[in-house]
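All protein chains but one are shown in place.
Right, chain A next:
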Amino acid sequence: MQFAVLMGFVLAASSPLLNRWFGERTSLLLALFPALLAGWLFSQAPLVLSDGPQLLEWSWVPSLGISLSFLLDGLSLLFGLLITVIGTCVLVYAGGYLKGHQDIARFHLALVAFMASMLGLVLADGLLTLFIFWELTSITSYLLIGFNHTDIEARKSARQGLFVTVAGGLALMAGLVLLGIASGSWSLSEILQSDDDLRQHALYAPMLICLLLGAFTKSAQFPFHFWLPNAMAAPTPVSAYLHSATMVKAGIYLLARLQPELGGTAMWVTILSVVGATTMLTGAFLAIHHTNIKKLLAYSTIMALGTLTMLLGIGSEYAMTAFVTFLLAHSMYKGALFMVAGILDHETGTKDVTAMGGLRSVMPVTAVIAFVAALSLAGVPPLFGFIGKELMLEAALGAERVQLLLVLFAFLAAILTIAVAAIVALRPFYGARHETPQIPHEAPLSMLIGPGLLAFGSLALGLAPAVLGADALLTSAATAVAGETLPVSLSLWYGVNVALIMSVVSLILGFLLFKRWDSVRAQLARLAPVMRHGPEAGYEGLMNGIVRFSEWQTRLLQNGYMRNYILVMLVVLIALIGNSILLRHSPQLALSLDVRFHEVIVVGTMAMGALFATISRSRLGAVVSVGIMGFSIALIFILFSAPDLGITQLLVETMTVILLVLVLFRLPRFSNLSTNLERIRDGAVAATMGVLIFLLIITAWSIDQFESISTYMVENSAPLAYGRNIVNVILVDYRALDTLGEMFVLALAAIGVIAMLKLRHGETEGKATDSDKASVKEPYDG
């Protein structure tokens, strides 16, 4: 399983190459990957169903208890299947949708990388592994929303999605760390199996709040829902995949995963039910404001996400069954509808449903697919969506807390959703033909397979849930969410009950709303001044505030003069080190004056070099004298028998001098800018710093808190690491991870230097175009 996920990343990285070799067939080729994985997951299903959760462990850093272990139980199986099956459909569909697009390789790269990250997220057993994959989905989502990077709106939306989800990701990290501390384990399977009750733990409330922040931002819950409709700037396959079927459900997944351990408290039930229900109604209500088909679907996705959260909050057995059923149903019909929206946009050249009409005759297949999928969205029997909606209403009716509110919200949302379904499925295809920017044709086969499969899957699952294995799959998923065995047996007919009556009434009201949609929308337009003060305005305000604050502190601290930068840094250092040394450890000046003559000479040379560098009136002179200091330090290393350090110091000194010489030509003429007063201030700061460093070294020498590690390294470098050069053994073996980090720092620094020089280079030659400048200076104004 680990291989499958890692292979995904390898495949993503090689997709530019594959595109070069296979051209337009690459999408189909890449689609084989999720298809094979789906097959493998199906083959694992009987094992999971009969033997319970499967744990596949791969040791990573055993000394810290971190491992790359994956957990396959009912819940991750359900999610894994959604990711791979819909992923296959979407990749095939994207091959048609983006046919001939020049950047299709970039699209494949980000999409396959996302697929692998999302799989890793739902399969992860380690808390840290989960977090890493969680962040990877945010990053790949950012790349995909901003796919049309020349469009300023796309860039803005991508950034907004990233900021909201990554800010939530930070909270999530805190929450996961608290969870790890409270439970004493970093493995989800251990946490879920342990007997201690985390609900009684003192850290429960802060932990829950942090985790919920992470989940709510990712899954676009009110008041963080605003990023999702904006994410519709992405190409439609992305919207179908990330922003309806999979990524936005990551937060829901996390909540479902933790429900057996953290759920059921008053806090959990209240927050999840109320936030979920509010999100549900907000999404459904905002949906009918819009005529853009993708926005309509996006808001209806928010409604679905809210419903899922609400169901987790209610937490009864009914709610759990409803949760897994609704999850599956929604992913299928919403994926199909998004792909239909993409077809319409692709063929007509517009996303506005009011500008389309009568397309049934030219796009009959698309019309049928849209109709079936929309029936499922509306919750009309015998579609699978009907079962999901029945169970949801039933669960709301059985809620223990805030029952009335939940039922009312659920009923209203159902009416609005039916209207949305009708708008999406009927408006473009029936009525009079409209002139569209492009002359529409039926979509190519590659774009019909995916949505067709999902739409008719909804129909088949609705007609025969038991035969197709949905019962078994959902039983095992519901068992994982509930934390105890929960048999699911779905059927279309539960008899005449309150839920059914609500369904029928909502269907009628929803259809009436659809009939009067145009006038309703005109009425709603009057609300626009109020709507402008939504949560998104808060986000914009916050972002502008951050920019203003950073401008202010940049003007204050980083005014572009090197001397001020150094001054600020040194003063901060003095404050921190001085505080620590003088208050915590009173330095003891126990000096032994056992120094040799040659040592005095070397140190004296260094001091002279330093002195000359400060009073020199030419830059070259200063460089040379700083070089003298460096070489003297190398000499000291060699005197104290550290040849490696000595050689390194010599080489670094040489390189520094070369680089300085190259830079010197670029500096303005040497001139005297400081007043005498400033000079005294600088001198004082420098002297204080020197004294402090001296005290620091003396203190570090006199405090002996731990046994020195060097004896261990000296003794073990040859037998354990097969190397006699201890410095090198430390660098490439004992502390290789540190070195790896330093390599990345070095690489980034070099790339930064190169980029700055080349950028300047471009500007002096007048190469920078207007768009380049715009992308650099683009402000965060709304």
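Keep this in mind: a residue touches a chain if its C-beta (ideal position, glycine included) is under 8 Å from a C-beta of that chain, and two chains touch if they have at least 3 such contacts; residues count from 1.
Note that in this section contacts and distances are computed from a predicted model.
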**Asked** What is the protein name, per UniProt, of the chain that does not appear here: "Na+/H+ antiporter subunit B", "DNA repair exonuclease SbcCD nuclease subunit", "glycine dehydrogenase (aminomethyl-transferring)" or "NADH-quinone oxidoreductase subunit N"?
**Response** "Na+/H+ antiporter subunit B"
**Fill in**
Missing-chain contact among A:A266, A:L404 or A:L662 belongs to A:L662
**Asked** Looking at A:I152, A:L620, A:A687 or A:M743, which makes contact with the chain not pictured?
**Response** A:M743
**Complete:** Of the candidates A:Q438, A:S550 or A:T654, the residue in contact with the absent chain is A:T654
**Item:** Among A:F597, A:F706 or A:Y722, residue touching the chain not depicted
**Value:** A:Y722
**Request:** Quickly run down the residues of chain A that touch the omitted chain.
**Result:** 58-63, 643-644, 647-648, 651-652, 654-655, 658-659, 661-663, 665-666, 721-725, 727-729, 731-733, 736-737, 739-740, 743-744, 746-747, 749-751, 753-754, 757-758, 760-761, 764-765
